[in-house]
Structure formats: structure tokens, C-alpha cells
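For this view, one protein chain was removed and the others were kept in their places.
Note that the chains take the letters A and B in the order they are written out, and that residue 1 is the start of every chain.
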Amino acid sequence: MPKQSKQARKWVYGGASVALSLAVLGGCASAPSGNTQANTGSAKTVAPQRGGTLRMIMEDHTDNIGFPALSPQLDYYYSSPALETLGRYNAKGIMEPFLAKGWKVDPKAKTITFYLRKGVKFQDGTDFDAEALKWNIQQFQNAHRPEVDGIKSMQVVDKYTLKLNLVKFDNQLLESICWFVQIISPTAVKKHGIDWAKTHPVGTGPFTFVAWNPDVSIIYKRNPNYWQKGKPYLDEIDLDLIYDANTAYNTFISGGADVLTRASTANTKQLEASGQYKFNTTRKIAFGAAGYGFMFPSANPKDPLSNLKVREAVEYAINKNAIIKSVLHGYGEATNQWYTPRSPFYNPAVKGFPYNPAKAKQLLKEAGYPNGFQTQIWTDAADQDMVTAVQNYLAQVGIKVKINVVDIAKLIAITSSSAPKWTGMTVYIWPTFPNAPVLIDRNFSPHAAYFAQNILHPPILQQLIAKARSAPDHQTEVKYVQQIQKVLFQDYALVLPMYITAGDVFMKKNVQNLGMFTTNGFDWNPESVWLSK
Amino acid sequence: MSHLLEVKNLKVQFKLDGRTVKAVDGVSFHVDAGEIVAIVGESGSGKSVTQYSILQLIPAPPGEIVEGEVLFEGTDLLKLDPRSQELRDVRGGKIGIIFQEPMTSLNPVMTVGRQLEESLILHLKLSRSQARERAIELLRRVGIPDAEHRVNYYPHQFSGGMRQRIMIAMAMSCEPKILIADEATTALDVTTQAQLLELLRDIVRSTNTALVLVTHNLGVVARFADRIYVMYAGGIVESGTCKDIFANPRHPYTVGLLRAIPRLDDPKDRKLVPIDGLPPDLSQKPTTCAFMPRCVYRTARCAQEPAPPLTPVGPGHEAACYVLPSAEEFSAAANAATAASETSAALAAPVQQKQTGETILEVRNLKMYFPVTKGLLKRKVSDIKAVDDVSFDIRRGETIGLVGESGCGKTTVARAILRMYDPTDGQIVFRGQDIAKLPKKDLRPLRRHMALVFQDSYSSLDPRLTAANIVGEPLKVNRLVASRAEYDRRIDELFELVGLRPELKHRYPHEFSGGQRQRLGIARALASNPDFIVCDEAISALDVSIQAQIINLLEELQAKLGLTYLFIAHDLSVVRHISDRVVVMYLGRVVEIADWKSLYENPKHPYTQALLAAVPIPDPFVEEQRERIIIQGDIPSVMNKPPGCSFSNRCPLATKECTEQVPPLTHVGDGHSVACIKVS
Partner (left out) sequence: MTTMLLRRLVQAVIVLFIVTVIVFLIMHLIPGDPAQIMLGSTATQEQIDALRHQMGLDKPLVVQYFLWLGNVLHGNLGTSIFYNQPVTQLLAVRLPITLQLGLYSLVVSLILGIPAGIIAAVKRGTFIDSIVIFLSNAGVAIPVFWLAILGVYVFSLKLGWLPVQGWVSPFENFGEGVRYLVMPVLVLATLPLSSFARQTRSSMLEVIRQDYIRTARAKGLKENVVILRHALRNALIPVITLLGISLAGIIGGAVLVEQVFNIPGMGRLLVQAILGKDYILVQGSVLIIGAIVVLINLATDIAYTYVDPRIKG
């Protein structure tokens, strides 16, 4: 995937919170046949060794690593050595306590209570306590972040307990706060101001910030007073910011870095084949990749695609596996819904519309288009090959497609909810993160900023989303999300899903317990990484 | 007795495009201390290459000195390495050279002072400050006013004449034994030329320096040289004292040259006798006499035996010819040739007594100003009055000569008449219609009646067109032919008219010689059947033997077609030869108009007088008795005209009142007008 596209997508989807960590971290490649080394497992059998510097190649795009209320979640990769969150997702997508010792959610009383670890100190020596947490959440509120919407008031119960009173119960709020609100030192920000804070992260993390050389590197050194005794293992972490994917690859193979978080399809192939490196891939995990497909103009009566039968015909007409094989060289998983089968949200009842051109023609005939029709697809240049392949398949059932290659900015303009209704299909990309109800609501609510003017909003979908958000427990939430997927992708076919992308992170063989792409595609655990000698 | 410089059997060749050009082929000559030796020849005769070879200054490769000796003060210079100290001591130290092109022979990015000092420091081992002092002195000596300041000027801040003075200063700076002046004054105006040659002679005489004058100008030779070597096709064909050569030429080529050039003291009806044909291609030089194909005296012996060696024909007089015709034979042959060409012309169209008809062109108070802009906003601050209030008329069938030195505005007048410029003011009445302000589209029907023959026949002919296309262009533009057949017929006709074989019409310009190209230019001018032709320095770039051919052609065409010529030239002898009436211009104004006879025999304006006096006559006996009027100073730039009479600052007659008013052109009788208050 060319770099422009990644960069641009970050702008489109990463503006606030919907981050495509995958797009940034891994390109769109993944091993078709994985020989992934489960380094988490092997790491446990050997005692971690102290010392060393980890040099990790990152894409160069961040502008804010120290004031999370004004940064996309995407940037957390750069700041996590210094900044930590209240909780972390586990491999199943369930939020587990981290900086918080625990929490209590009371749907009936509409409250969430956080119980904090004692004795945790910020790197500037001040205490991490309930007041500090409150201040941190306030920063998000001040920035009008939707992730913290619905908090009526915050109450410091005692030094280590903070209680949130909610307007109405929303089971996503806990996850959002635990995931998005990276904790920073209020004292430091009050002293130096927000602009300073953006480039000087001061948190509770295992590493303290040393220097940020713009466009070159971000350097962290070991925090000796880290709250987890004995950790971290490394002396230093250098994030090398490299803009060009080939330059990054060359640096890595010349031994200039220990970890490569981004590689093109071709480079991924070479690195996997070389056998010289370990790698983790999102193909093995449930969350953190991106889905790729097309949004139908389902609510534009002038467009044949507003007819469900026509949409079904389009779906039947396309052989996704063949396209993945030819266009993506096999690096991608065909999908018929939002999540991969490895995710608890995956709904096996969604059967999708397996490739069947005869059926497609039949449906077109029934819909009153026996000779097909003319339509168009809006795409950016990066996905042109993919769209051209789709065009060929649709032509075989009589649907003639005109491809409009536009830049991302134009795509935004077309799909913006304040724009007039568009005709034809537009490229649609979504993140496969664990906070499913929020993600889906964002694009399929009638009040969404994008697409809203031109897609159907079936009442059943709205109801299910509301139910999912107010589900009292994870089990119930999962059930509703599965139902949502069926309505969205099967019953109404609002979106044509194509495939889930995936990426690899490569590392030298002595890098242990990186924690990247092992539980999910958007976090890592700097405190546990170590280098074997 | 040993000579100061003795060149023996010098052979130089150039390898170009796989051909070997024998530029100098066995030349021997000598120079003695203090004498002025002239090497005369046309372009390609090898006269310059010979001189450069003495100092090994020819570019090598492609040049190569094949054999020979150059004995200078007992040393063979050709045996020295060109980079050796010994040769470099000779170059610029003992032998100085003045090159032809004053405009390009000085380094444009160094002050003239530094260029002078360089030699002085190198050869005379002077210190920096001594060198500077000496440089100033030298500049003063060659007549550069205000030398203390101008020593810091760059070459472009000097006029051509001044630059050549600086070149002379440079060449003389280290008191050389020999000074070689290679066409040193050719590119200059006549008055400047005269000044410089006088200066040069005075200097070499006073320092007992030998001077080698390399030139094609026989007049210059006659005026200045003690001894002459005549070169042709890489060899010396005749040598002797100046008087011997002019009075008793023995080689047919020398004779041919003398007959081909018009002289200021010619009888008017003298027919120029061109040397027919072209010099040989030196890459295919025959082993027989190189001049034989053009020679009217050739015999069977000339065609069989190898090229004749130089043989004595008198004391100190040698010629390389088997025939060595006598003076009587020469004049007989010349008359025959004249008769022959007259007969041929008579056969084509009976020669009519030249009669002039009605006025075809009348120029009244023509002004052509060019704006001078200055400053940030390119504000117009003044005008360059290139042509200022010029009036004259031309009658049908006559030839008007327009003469003057560079910058006098003669070319501007021609261009204004042809409406290549839009005149600032005045009238140009052509065939009864004032065309000075006529819009371009209304000019078109008149255009075909006027034509222009350019000076530089090479750059004015499109190299990508065939000769036929070049000549035929006006036919197409003016839609003068109805059919392809007529077009082809007319082109053949035009080719024949100018003396070119129609078979040549599919060739490209570079395949023609200079004279032939000028014929092509004339054919093109004739294509639209014009009445009136402007010849702008049309023969200036040609060698003398070819010049005569073209002059004769123009005269024949005039007789045959009744053409009217405006003949612009700086060569006063040629103008005298061809013109009926002559207009003399100086700094944008007409100073004198008269018929040729009154003008040349009784010039009234001091400028005209000086101009004529400056023209050397190729006859040492005449030259001996001529009175010299050398006007001082350089022609000012048109931008800095003196107030009142433009000539007042150089005029021997000028008084205060001359600077107070512009003298009007006044008729002094017999169609003779002069613009000088001292005359009328």
C-alpha cells in the first residue's frame, strides 16, 4: 500500500479516535501461511534479561505524543513508553485493569467507580491519584471528545477512588475511558502548558521521555521508579521515525534497528521468506486490523443500488478470493462482515453472498435490470487495482462501472453528510477494534458526520445499536453486535465487505515479549520487552 | 646576409572531416629588420596561417606543421616545444602579433590595463606598479586619451578603433623585433584605418621594428609596404618590391587582382575585370599550377608540368609562372576579356545609354529615433537619433551610393525605406505614394516593387531550403506565377539571369561559394520583378576577385532590366565605380550629396574630403604624391553627438559657430548640396 494512502487515511479516519493502527503499522500484508513465532509463549520460559536499547522503526507522522486529549489514538504507539492507561484489552477484546486496580459499573445507578493503584507516581514525582484522573478526563471533556460523552459529574470519593455519574448508562464509556485516556501528570501540564506537553510526555510509564528530534527519532530511557517492580528491562527505547517504506526496510535489514513496524507487501514477503527475523501478524489476532469494502448509496432512490436485490446481485457477482489472490497476492482475508472469525463479535450466521454470477443475473432480472445498468465507484488511487478487478466482475453480469479516481479529500467531501447524495459506490474502510457498538454507531447513526444522507437507517439497526451500547455485560454486548452484523451485511446489505487487511511486525530474534500484534493490533507493552543476549 | 626572420619551405595542413587541407604549401619568405613587408592574398590563401605557424599558434589538432624551418635570430622556432620557455619568450616578447578582430581579440572580462601588464611582467620582468606605469604610457602612445583612467576600463568600453590601438600597444609593449599585423585594420572604418596604419608605421619606423602586414587590401599595401609577397592557394606566386609589383606585375594572378578592384582614380567607364572561377579546394589541390584553371594565359605546359617554382624576373622580383606574360600581353588580354564580356552582355540585351527617368523614390525629412530607457520603470529619457532629417531622391534607372562610416545611419535609412522600421517622422514617397505611415497591409502590393540584397549572404539564406525554394519564395508570396510549370521556368530564368546554372537549383546554400550565394541573394531579390533594389553592403564580405564579378553582374542587370539601386557601402572606391550620384552621411545626417564626379573630384564637406583622403589607392606612385588629410579622433557614438554640426569636434575648419547650429543641407549648384556653413 503506497505511503500516501496510509498517510491520507490517517487524516480521514484518525482525526479523532477511529484509528487504523494497522494501516500505520503494518501495511496490508500478512502471511498467507503463518509460521509466526509465538514469542509470548517462549518468553515466559526464560527469565527476562536486563539492559539494552531497543531501536524500533516507526512511520513518521505524529505531532503529539504528550497530550492525548488532542491526539488520535493512533499516536499512542509513540507515547506508550511514557504514558499508560487505566486498562488494557486482552486478546478476547475484554478490558482488564492496568493502572486502575479495578472498577465497578452499576447500570442501574448509572455510575462507574474507578479504584486506583496506590503508590503509583508520575515521572515528575507527583502522585497518580483520583484528582489526577479527574483532571485527565476533564481534558478530554474540554476537547469535546465523544469518547467521554455522557458523564454528568465526577466525584473524588477518596484519594484513590473516582466515581463517575452518568447521564444514561452506556457500556462503552468504561472501555473508552480505559482505552483512550492516557494518564499524564497534571502538575507538569499546569507548569509548562499544553503546547509543551504535546512534545513532552510525562506519565506513569516504564520509560521517561528524553528527546524528540522532529522527523528523526523519539528517545526514551528507563524509569527506575516504575511502579511494577523489576520492570522495565530495557535501558532505552529509540523510536526511529522513517517516512519512506523502502528506507525503513533497508535500515532494518542493514541491522540499523531491532523492530520494523511497517513493510510493503513485497518486503513482507522477502522478510518472511528470509527466516532471519521473527514476526507477529494480525492474522493471528482478533482485533486491530482494518476492513475494506464499499458503501452502497442505499438511500438514494435515483440509484439502482438503492434496490436491495441489486445490492445482493452486486455482492454475488464478485469473487473476493480471486481478487485477493490476484490483486493482494494473497495478503488479505475475504470477509462477509465487520470482524474476523477470530473475534467474539463474529457471527457465523452471516452467510454473505458467495460468488455466484448466475444468481446475480437472476436477481438483476428480478429487480428490473435484465441488461444490467451503469454505475460508478469512487476510489483513491491506492485502491485502483482493487476497484478495477471489481469492475471486471461486475461487467460480467452486465453492470458497467465507471471508476472515479479522486484524492482522499474529495472522498471526504463526497461522503460528508452535509454534501448532496452521491451515486454509485464509495470505498469504505473500517477498523476492527473491540469497541464495536461505538464504531458502528459512528457511521450508521442518522446523525453521523459521514454517509448519513445517503444510506438507509433501518429502525432495527438503530435499536440493536442502542441495546448493544446499554448492554449490562460483555456477553450481551457480543450477542447484539452479532445481530447488528447480520442486519448490516446480510439483511440490508448496506455495505459490501471485501476483505480484512493485516500486517506484520518484524523483529530481530533477540527481541522478546514485544507485545505487538500478539493480543491486538493497536497496543504494545514497553515495560515487558527485553533483549536476550 | 642572414635575415631577421627567414621562413623556408613551410607546409601546414589541417585535417578536417577526414580531408587534409594543405593550407600552406611550401612557403618561403624573409623579413629584415625595420622593413615593412606585406603578405597579400584573398581569404583561404594561407597568409594568416603562415604567420600563426611561425609562432606555432595554429590550433593543433586539427592543424599540423608538416615541414619547414622558421629561422629567427638563428633559431628554428619550429623545433621548439610550443610550451617551452624559449618559444614563449619569443611570443609576445620578440615577435608581437596584432589580430584581425579588435572586437574579439581582447579578453572581455579583464581590464585592458591588466592585459597589457601581463606581457610586461612576463617578458620585461617589471613589477606590478612599473608595469602599470608603462601600460599607461603605452596607451598614451597609441593615442588613447585619458589613459590614466582608461587603463582600468574593460574592452567593451572602447570603440573598435580604440581596441585595435590597445592591441597595437599590447603587441608593441615588449619592444619586439617583428610585429605581425594580421588584417589589423580590415574591420575598421576608413578614417580609423588610415589613422591606425599611420600610427603603426610611425611606431615601427621609430623603433626600427620590422612590420609584417597581412592584408587583402592592395591600397593599404601600396601605401605602406616596402616589399610584397602575393599568396594564392597556400603558396607565394610573386614577390618583389612594392613598386615592382604594382608597376610591373608578372604573375597573372597579381595582374588579375589589380584589374579586379575599382580605384578611386579610375576612369569612370573602366570595366572591372573579374578573375573568373574560384580558388581551388585546398584539400584537392592539383600538382600543377593552382591558378591555372582561372588563368587566361595558360599553356599546354602549365597543364602538364608540376606547379612552377618562384623564379627571378628582375632584381629582387620573383614570380611563379611558366608563361610570365609581358605588360603588353596583359593589357591585350584585358581588353579582350572586357570586349568578350561586353559582347555577351550586348547579345543578351543591347546596352542602352544609361538614362534616368522620373523620380521613383523621394525621401523627405526622414527621422528614425529609437527610445533610450533608463531606471526602474524603463522611462524613456531620450532618443537615439539614428537618422535625423534626411532627404534625397532617386530617379528611375540610376544608382545612388549611400556612404558613411559605421553608425552613420545608412543601414537604418535603408530599413526605414523598406519599412522594416516604422519611421518616426518624414515622408517616403515611392511610386507616387507616401509609404512612411502606410499600414502594413496596404504596403503589400508595393512590396514586390522593392527588394533587398543583404551583406551576409550566408546568414540571410535559410540553410534548410534549396536554392530553388529560396529564389522562388517571393514568387509564391506575391502570387506571381500561375502554375508549377511557370514557376519552374521562372526559376531557371532567374538562375540564368544571375549567372548560375539552373542545374544547381536543388542544392542547399552551404554547397555554394560566397560569390554564388550572393548571386542567389540577387536572384531572390529579382524574383518579384522589382524596380528598386537596396543593396546593403552587398559585396563587402566578398574577396576582391569575386567582388568584381558581382559588381559587373549588378551593372549588367541594371542595364538589362532598367533597375534602380540604392547602393549602401563603406568602400568608397566601389561606390564611386557603380554610382551615378552619392549621398554621404555622418552621424545620422546627410553631409553632402552630389553626382559621383563632383563628389569625388571636388568634395566640399571637410568630412567627405577626409574620407576620400583616407582611402588608399592601390598604386604606390600615386600614393607617394597624395596629400594626407588624417582626421583626428574617433566617430562619436550617435548618443553623444556634439552640439551643432556633428562633425565639429573633428573638423579642421570648425569654429565656435559650428557648435551653435546644425548646418542645413544647402544646394551649391549642379545638383551638389553640402551641409557645412564653412563651404556655402
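Heads up, the rule we're going with is that a residue touches a chain if its C-beta (ideal position, glycine included) is under 8 Å from a C-beta of that chain, and two chains touch if they have at least 3 such contacts.
Note that the structure is a prediction, hence the values are computed from the model and not measured.
From the options A:200, A:442 or A:508, the residue with contact to the chain not on display is A:442.
Residue A:213 is the one among A:153, A:213 or A:475 that touches the chain missing from this view. Only one residue in the set A:159, A:351 or A:410 touches the chain that does not appear here, and it is A:410.
Touching the missing chain, out of A:63, A:131 or A:473, is residue A:63. Of the options A:96, A:195 or A:473, the residue whose C-beta touches the omitted chain is A:195. Touch with the chain that is not drawn comes from one residue among B:90, B:258 or B:275, which is B:90. Summarising the interface, chain A meets the missing chain with residues 4, 7-8, 11-18, 60-61, 63-64, 70, 72, 144, 146, 195, 198, 213-216, 240-244, 246-247, 250-251, 253-254, 256, 406-410, 412-413, 416-418, 442-443, 447, 449-450.
For chain B, the residues touching the chain absent from view are 52, 55, 57, 59, 61, 83, 87-93, 96-97, 99-101, 104-111, 118-119, 122-123, 154, 156, 167, 170, 374-376.
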